[in-house]
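Below you will find the structure I want to go over with you.
A single protein chain has been removed from this complex, and every other one stays in its place.
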Amino acid sequence: MTDRYDRQSFLGARAQEAIATARVGIVGLGGGGSHLVQQLAHLGFSHYVLYDPDQVEESNLNRLVGATQTDALEHRPKLAVAERVLRALLPEVEIDAFAVRWQDHPLPLRSCDVIVGGLDSLLDRSELEVCARRFLVPYIDIGLGVRRIAPEPPRMSGQIVLSMPGYPCFRCIGFLNEEDLAAEARLYGDAGPRPQVVWANGLLASIATGLVVDLVTDWTESLRAPVYLTYDANSGVVLPHPRLRYAVNRACVHFPDDDIGEPTFTPL
Amino acid sequence: MPFSDDEVAELKHFFPDVQGAKEGGITYLLLQNAKLPQGCQPGSMDLLLCPNERDGYPSRLYFAQKLQQPASLNWNGNCRVLERNWCAFSWKVEPGLRLAQMIQAHLRALR
Partner (left out) sequence: MNVAIRLRRAFFSTLVDDLARPHAFAFERVGWVFARQATTHRGPLLLPDWYEPVNDEDYVRDDKVGARFGTAAIRAALQRARATNRSCLQVHLHDHYGDTQFSWTDCKTIDELATSFRALVALPHGGLVLSRDSATARIWLPDHDSPSSARVTIVGFPTRFGAEHP
């Protein structure tokens, strides 16, 4: 083992091997995803499946870690920025990169040990969770939003949620519901630019990175239940969501144990 | 499957090969290579019925691909269900219909 990872040797004797072996899927390489890529690279994660169809724009430069002004001027794919960050730290890194929506090329996600999503829409999150549940892949979601209710100052908040197959899902814990999905559907194509800032994205991504490390190494030996953390960016406080305690001991009703793998159609 | 026997029998009268599959707690109905109303292009394709409320619609009929004709449809329902990508156009059908009626009501938008 090289000296590079000496400072993280406290994670356990086999931690670095587990980190180097794990395959991480990152869906969305924007404000949150770009932080994740950077942190995971520093930690030594060496196998990636990456999805993002977008190019770098000027308006991304307030938060897209690794992106430069030249990237914006040249409309470089966000994928290319992520690959550059990874290869600069890990020349031998293995990257499966797809400049499309994951739904248009879903097979590689099935090979991941963990998926982290930095997605904008609730529908995308819902669909990604379905895929992750079908193929038994833990899925961590991060997201940030800003609400403005005049005359109060804006309120910025976010979440980090872990959907673990076999345990309560996003719907069980109230993170997703049909009402919110329907409201989002009514705004189809008209959601407008979402407020995003680098420090809040960074915090969410850092917590998600810590979760990924804990999942892969079990170094804390305390990750034993679903995670649903809320982040109040105005106060800087991160707390477990109160809804979690009502769901944590219940079986998931949305993804039964027999609903895994390719869908099975039966004649009516 | 959460449908009554006579409702299923009625549906199979129009779509004898209808199949069902569950995802996320919802039972979807697959109509493979269903014939679409005259004038549609393509003239047939796989359809997927969500008989439950979804995306703010009482029920939704999904198509394997967007139709070239009729051209005036507002395709606002791209989604991924049962490991396939589907699309749907904006068309609200009244709630409480039987399955066969539901599908016919959705297809009425194409006439």
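Think of it as A and B in the order they're written, each chain with its own count starting at 1.
Keep in mind that, in the parts below, a residue touches a chain if its C-beta (ideal position, glycine included) is under 8 Å from a C-beta of that chain, and two chains touch if they have at least 3 such contacts.
Fair warning: this is a prediction, and the values are worked out from it, not measured in the lab.
Novice: Would you list the chains present here that the left-out chain is in contact with?
Specialist: Per the touch rule above, the missing chain touches A.
Novice: With respect to the chain omitted from the figure, which of A:216, A:233, A:247 or A:268 is a touching residue?
Specialist: A:216
Novice: Can you tell me which of A:21, A:62, A:177 or A:235 touches the chain that was removed from the display?
Specialist: A:21
Novice: Looking beyond the chains shown, say which of A:73, A:107 or A:183 touches the absent one.
Specialist: Hidden-chain contact among the options goes to A:107.
Novice: I need the residue numbers on chain A that touch the omitted chain, in ascending order.
Specialist: These residues of chain A touch the chain that is not shown: 18, 21-22, 96, 107-108, 110-111, 113, 135-138, 164-167, 215-216, 218, 221, 223-225, 257-258, 260-262.
Simple rule for what comes next: only the chains that are shown with their structure count from here on.
Novice: From the C-alpha centre of chain A to that of chain B, how far is it in Å?
Specialist: Chain A and chain B have C-alpha centres separated by 32 Å.
Novice: Can you tell me which positions in chain B touch chain A when the two form their complex?
Specialist: Interface residues on chain B, with respect to chain A: 1, 3, 8, 11-12, 17-25, 29-30, 53-56, 76-77, 79-80, 82-83, 85.
Novice: Show me the residue ranges of chain A that touch chain B in the complex, using the header's touch definition.
Specialist: The touching residues are 103-104, 106, 123, 126-127, 130-131, 134, 171, 178, 181-183, 185-186, 188-189, 253-256, 259, 262-268.
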